[in-house]
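What follows is a structure written as structure tokens; I'll ask about it next.
Here's a slice of the assembly, chains where they normally sit.
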């Protein structure tokens, strides 16, 4: 039996190289360029002193996300959504996911009537843009909240913060029948099952989205994928901590 | 400790009453009114002798879905998407899910260059519209394919059919900490974790979409939810078989 | 001379079977499934405690309508207007007609600053969807207003009601030169002149829309058509009364 | 009893001054500035050697219309439809009406695979823009067809023409209970019943659109209105003939 090989040569449980570059642009309250290998996403956090209509006057904040991809982030040029006049279903689906994921780590009551918008714009795509976006947006969010704390705009009770725990995301999948961690484009376009897993630093699941592209997956395959995801997210949270400790 | 009670009085592993009424309208090649309790969705299957551009000339077919909700299907009137000028993110997300789910049970090579469109229009909503839609659309799809077979428009090799296995979907969730099956609106709007599970009649998972609304869910909670989903889907597939056997 | 025959075998002055099924869905303040033969339209009346900007602060109410057709209500699947991003001219024209017709039977001063929206969604189309919609929407409107009266939300002077008289509509046309009542699809697509007539229970005309598809129609032909319409509307108003009396 | 007076001082059966100025602009194949009193509409006819998809290869032509209003054609500035991003329901309804009216006087089989588009743009509005548009567009259409005949692009059998008869339109209404001809804005905004009547030069009705704004109208009132319309259209057709004879 020939040895199983990933296109990238990585071991099945090996993530791509991850980097989180803070303060990539200077206007945003948080700005992080996240890379999962060749996938590069610019995540900015913008703070505005207003909330959507349905929250007005309730004393709580809001966290939301928008996602975009530069037309030539991909192998072949894609149509610009602004030119076409609407965001596609995939875009809307991803930005709803990022928003839910980040709201899961924020105590909106401590945020005050503010909105933090996480813009995740893909500069280069090589698979896993949504998981990179969530992982990077978390760091941008922490920077933006820290700015509010530093400026005294938010004064939570001692020992508490609007950011409650960390959030990161990774994809896992069955590639040629083998469970693998952190799919790149070559794997993603040729795999049987693809699952995006969002977890917090307590090991809890925040979001689980698995799709069988080829054959339906079994319960034991699911177990193996979840194990890989737990390993990957733990590594990503360590990267986030290191980046945030970097000053 | 007080007994746990669902708003509907159902047992935790009890589905709502399910009905699948075939030939609800007469123009479509398949037409099914599916009810999961008070949730009622009209699923029609329309056959057209053409495929989208990216499949033209490849000799395979396509299966796609569209989802809509009548403005007053819900407790308060919602804006009509046609009047607003675009389908919302939730609509696009659901119709992409229904399309993927149904494609998973079709051998598109046996379909020929045809598109089957599954329109799922919610007449009344009480939670679980997307799982009811998938479950009902499967029956409409089978009727439409049977019509093609009866008319001799498709002539698959002996013993084979373009429909390979059955597909059904159900929601599960943690309601006040207890895993429950087939959430209705009252539960859905007040639960911690909500998961939609699409499975086939072989017990394989086709799609898994779990979201922690409140606290992140643990691995053991996930296991309990998946067990409930397996039970619910098995019941739904029995309902589908009974309806299709009904002539 | 061969006997004249309608495709359906009906007599020239014979309407299709009419039914008005109240409380078809449960969330709306009024909900009626109306059938004119195979044409089936779900009419719901929704009450909201607000009025459009141009009426704000004037103490009067508003009645408006929206019209839609499920993609596979027709023989061949039509494009979903929400997906295309706008309502077509035919849709806008019909919903403007329904709105005008229903406003003609409401004393908006007695309604208070409320809007009643009549959503008319065609589940199955076989000609005459707009006339069925007006006829059914009237019953939904009466139910919604009765709910406001029962709840004491509206307290009109003794002996008065916001609903002043009844409204119903029917189509008439010249089919192969013969004036006929209540055109079905087979006749509608093959007739010379088609006229929609909206009348009240006092025999007054509210709206008259006649179009010569083939040859221009003469004054005497118009007279014959109006006579048929008067007969048809009288029957429809009797149906409405019976349905409303049905409790 | 005080004498009945129209705001303009006209007799009840008196039309406003009508003018039809041909060749108002020079690029279009037909170009007519029509005035009904202060209502001024520029009607151009454009010929293109193509037909819509549903007619391709069938050897027949098409006649269609578009309607617009300059933002300050009215007393208060209206929003520009191009800026708002869509044509309103009223615009679509009117241009559909103009198209149907003009198609009624064309033998499309003699036109060949050509489209004649009638653009009717209101420069100044004072009531009756749609009836003026139909009346003026007819003259523009005749000029465009004559151009095709003169150029030998169309060669109908001897004695025949693609234009079969004339078409004109006028409004009538009940103003303070009195039937009047050709409503201006002051009457239109304060009348009980308003009816637009499209007729041909044979006295046949092509389109009839009557709406009771106030009280429903009776059969005898309808008769009186139709009599006025017949008189008005006869005068308009005489104006058209005179303009076309003017060389």
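Which chain is which? They are A, B, C and D, in the order written, and residues in each are numbered from 1.
The definition used in the following text is that contacts are C-beta pairs under 8 Å (C-beta built on N, C-alpha and C of every residue); 3 or more make two chains touch, one makes a residue touch a chain.
Please read all numbers here as calculations on a predicted model, not as lab measurements.
Asker: If you could, jot down how many copies the complete complex is built from here, 4 of which are displayed.
Answerer: Shown in place are 4; the entire complex has 6 copies.
Following the convention adopted for this analysis, only the chains that are shown with their structure count from here on.
Asker: What is the minimum number of touch steps required to go from chain A to chain C?
Answerer: Minimum number of steps from chain A to chain C: 2.
Asker: For chain B, which other chain has the most distant CA centre?
Answerer: The most distant chain relative to chain B turns out to be D.
Asker: Quick one: report the Å distance separating chain A from chain B, using the average Cα coordinate of each chain.
Answerer: 28
Asker: Do you know which chain B residues sit against two or more other chains?
Answerer: Residues 85-86 of chain B touch two or more partner chains.
Asker: Make each chain a node and each touching pair an edge, then name the shape: line, ring, star, complete, other.
Answerer: Line.
Asker: Could you run through all the chain pairs that touch each other?
Answerer: Chain-chain contacts present: A-B, B-C, C-D.
Asker: Okay, in this complex, where on chain D does chain C touch?
Answerer: 86, 88-90, 92-93, 95-96, 100, 104, 195, 199-200, 202-212, 215-219, 222, 226
Asker: Which chain B residues qualify as touching chain C in the complex?
Answerer: Residues 25-28, 31, 38, 40, 42, 44, 46, 48, 66, 68, 70-75, 77, 80-87, 91, 117, 119, 121, 123-125.
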